[in-house]
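Could you have a look at this structure, given as structure tokens, before my questions?
A protein chain is absent from this complex, but the other protein chains hold their places.
Up next, chain A:
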Amino acid sequence: MAAAGAGGGGRTYSFKVVLLGEGCVGKTSLVLRYCENKFNDKHITTLQASFLTKKLNITGKRVNLAIWDTAGQERFHALGPIYYRDSNGAILVYDITDEDSFQKVKNWVKELRKMLGNEICLCIVGNKIDLDKDRHVSVEEAESYAESVGAKHYHTSAKLNKGIEELFLDLCKRMMETAQAEERVKGNGASQSASSRRGVQIVDDEPQATPAGGCCSSG
């Protein structure tokens, strides 16, 4: 469901965004930089960095952003669909010094498009641009790939706090557009069918007609 509780007017948008990518590419660092403005800091106040939220105000509209970190270990890869279901956006992170991690991003894109279609806003993020001298994924290749799959590409450094604010702001704007478009479609095509089946009815016929079966054990 795109944007739970979202809508036009003065309403609040709630978006779920998942972080995907190989271990050690900097997913946790990115989100901690964004929400706490800290990097490799032993004095981080938050108890956990796996679920973080951020409240934004974009062109007068309130947005609640929930950022879901995912376990990046290979053995948890199959659990991806449970994590990214109902996401409004996905941030796919790779390390610019690690070609393999870019390959992993490509795999994620394929899977997400297959499972969720175009409802999800995809961001491909090349992190650690402070290590540009060790770059192993070329800017051109990454950007043209992103364009070819309808994703947007961002260059970030969690260490130097570069490109992160832009990444999240841009993503939120795109998710708002998607939600508004969905809202419009819904407004036009709202159907009243099937409502009768669930209409409020008074139960005055014999309830004993339905055998209870004695199945539902109580706690």
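What we mean here is this: a contact is a pair of C-beta atoms (placed from the backbone, for glycine too) under 8 Å apart; a residue touches a chain by one contact, two chains touch by 3 or more; residues count from 1.
Please note the rule applied: contacts and distances are computed from a predicted model.
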item: Chain not displayed: protein name in its UniProt record ("Rab5 GDP/GTP exchange factor", "serine C-palmitoyltransferase", "Trm112" or "Adenylyltransferase and sulfurtransferase MOCS3"); value: "Rab5 GDP/GTP exchange factor"
item: Per the touch definition above, residue among A:Lys16, A:Arg33, A:Lys104 or A:Lys128 touching the missing chain; value: A:Lys16
item: Positions on chain A contacted by the hidden chain, ascending; value: 1, 4-5, 7, 9-12, 14-16, 23, 27-28, 32, 42, 44, 46-51, 53, 64, 66, 68-73, 75-76, 78-79, 81-83, 85-86, 186, 189-195, 198-203, 205, 207-208, 210-219
